[in-house]
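A single protein chain has been omitted from the complex, and every remaining protein chain is retained in its original position.
Chain naming follows the written order as A and B, and within any one chain the residues start at number 1.
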Amino acid sequence: MKYWISVAVFLVLALAAALSGVNEYVFYAGYIVLTFVVLSTAWNILGGYAGYVNFGTGAFFGLGSYSAVVLFKALDAPLVVQIVAGAAIGAALGFAVGIMTLRLRGIFFAIATVAILFIMETLMVNWRYVGGATGLQLLRPEVMAPFGSYTRMLFVVMALLAVIAISVARYIQVGWIGRGLRAIRDSEEAAECSGVPTLRLKLFACVVSGALMGAAGAPMPMYLSFIEPASSFSLNWGVSALAMPMIGGTGHWIGPVIGALLLGSIQQIVTVTISNEINVLVVGVLLVLFVVLAPDGVVGLFRKWARRSSR
Amino acid sequence: MIFSFDLLFEAVLFGVLLGCFYAAVSIGLSVSFGLLDVPHVAHPALMIFGSYCAYVVAGWGLDPILAGVVLMPAFFVLGVLIYRFYYETFERRGSDAGVRGLAFFFGLAFIIEVGLILGFGVDQRTVQAPYIGSSWVIGDYRIPYRMLVAFGVALVLTFCLSIYLSKTFTGRAIKAVAQDEPALRLMGANPVRIKQWAFGIATGVSALAGAMVIIVGPVEPAMDRLYIGRTFCVVVLAGLGSMTGTLAAGLILGISESIVLMMAGASWAPAVAFGLLLVVLGIRPQGLFGR
Partner (left out) sequence: MGAPLLQVKAVSKHFGGFTALSSVSLDIAPGERFGLIGPNGSGKTTLINCISGSLRNESGKIVFENREISRLPAYRRTRLGIARSFQIPRPFHSMTVLENLLVPSAYVIHLREAEGEAMALEILRSIRLADKAHVLANQLSQVELRKLELARAMAAKPRLLISDEAMAGLAGAEVDEVLDILFRLNESGITIIMIEHIMQAVMRFSQRVVCLDAGRIICEGTPQAIVGNPDVQKAYLGA
């Protein structure tokens, strides 16, 4: 119950902020941070809960973006339809990759996600309808009242998506599915011999993860008024979506959120004040530091500190 | 597109040379991932780092291949250190090693890539040598000398490593540790030291491989991403643990890429390695000669 109250409060605050006179930049940056909340939460459902690492978050995210563009260009589809389509296509891609490689060891799945990423990029580079390598400029439709700008509206949309993603992750984690995924992560062979349908559960996690990533990608072209393959399908999305849960903590749904808020904010600051390259360096260094020194992430550190101070 | 047998033959010829080159750059991964089971997604990044090191050393007047050879001992040491660190931090602790190990190497690859961007910028770098830029002309066909050089070095490298692994004591120990670590322990050998030695060799070889990369064409820091596809494609297609398979797999990839390049152009070529990798994973994940 506490959870749903917090959710309601968060959404009300987000809406109120969007309708207020707060600086436009807050929403510009906030949208990106919220996108990362969705991506890292989605990543964690397969990576943190089940232990299967996805390097190719960009493939699902970018595919969501491109399907939104295609629907917008061909059918003038509204944002809601774009998002649902993004989720559906992300789910389909998750199923396809999963059925092909989740029977194999974790590293093969990871490499397959990189392969999908590059193949998607190559396909879009060679597809003139969506602008090929140079990309496409997009004309946004009229902004829906009561929002003052498109960015503010997208901010609220992404806040809603973030709530959906976190709620899904929480539901999975707390229930019997979560226990099964954790068993798979701890010892897949023992899980299978304890009655856990490992392939099915992994596929399920992969499909849900892919759907959320695809949904997160759908509003992106509208946010940028632009789409192009190189940035949509960049491996950088992958390293962020992986680093944020690993830094925040992979065992609990709050971990990716903490990681996304922390790292996402740091990224915004560094990119604006220093450079984009240093930004990627910071992500890489923080990832390695946490993986080596604090494997249970911020959540783990907090738990240790709580245990120590209760003595 | 005009199809002609001449073009096809030239593409296949080029593909054979390219394939041997791909085999050579994948040998390090064949050892570190194929034999030692280390999820070494940073292998291509280390190799490109080797390319830049060769660029610097070649800039002091040394021939690029020689530069690569000169760098091998330093890279060997680097490899030993990396493996030691990986082992102590991840394999020892057992649980969750898979996810964290993968994340570690992924992060490492990014750190190397950005380091190169900060050090050298995003522009492409090339090296100069008498055999770069000219071609061997036989009849209607032109074979670039630099490809022949890469082909030659590749064969020598593969041959030497295969001999080492099958004829020397340490080499056989490396193969043994891949197959039956407990038995090796019972024989008194220390598996960790053997693995660290093997990883060192794999990384040392990557220095020479990196030199070949920059001989074959210009390099830029983000190239490691492309080579993840090529090296893993070769290693998986060959079958984990098979050295000779690496050559065969390299040839298959090289010829496929060359033909696609001829028929569909450079915008499609990057996808070949990744596509082939997916096909192998989907149909025959143990590869051609896998254990």
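By our rule, contacts are C-beta pairs under 8 Å (C-beta built on N, C-alpha and C of every residue); 3 or more make two chains touch, one makes a residue touch a chain.
On a predicted model such as this, the values are computed, not experimentally measured, just so you know.
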Considering the complete complex, of A:T198, A:S240 or A:Q268, the missing chain is touched by A:T198
From A:S6, A:S20, A:S149 or A:S187, the answer for touching the chain not displayed is A:S187
Missing-chain contacts on subunit A, rising order, are 176, 179-180, 182-183, 185-187, 189-199, 251
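Methods note: only the chains that are shown with their structure count from here on.
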Note: in the complex, subunit A contacts subunit B through residues 47, 51, 53, 55, 100-101, 104, 106-108, 110-112, 114-116, 118-119, 122-123, 125-126, 133, 185-186, 235, 239, 242-243, 246, 250, 277-278, 280-281, 283-285, 287-288, 291-292, 295
As the complex stands, subunit B meets subunit A at residues 33, 39, 41, 89, 95-96, 98-100, 102-104, 106-108, 110-111, 113-115, 117-118, 225-226, 228-229, 232, 236, 267-268, 270-271, 274-275, 277-278, 281-282, 285
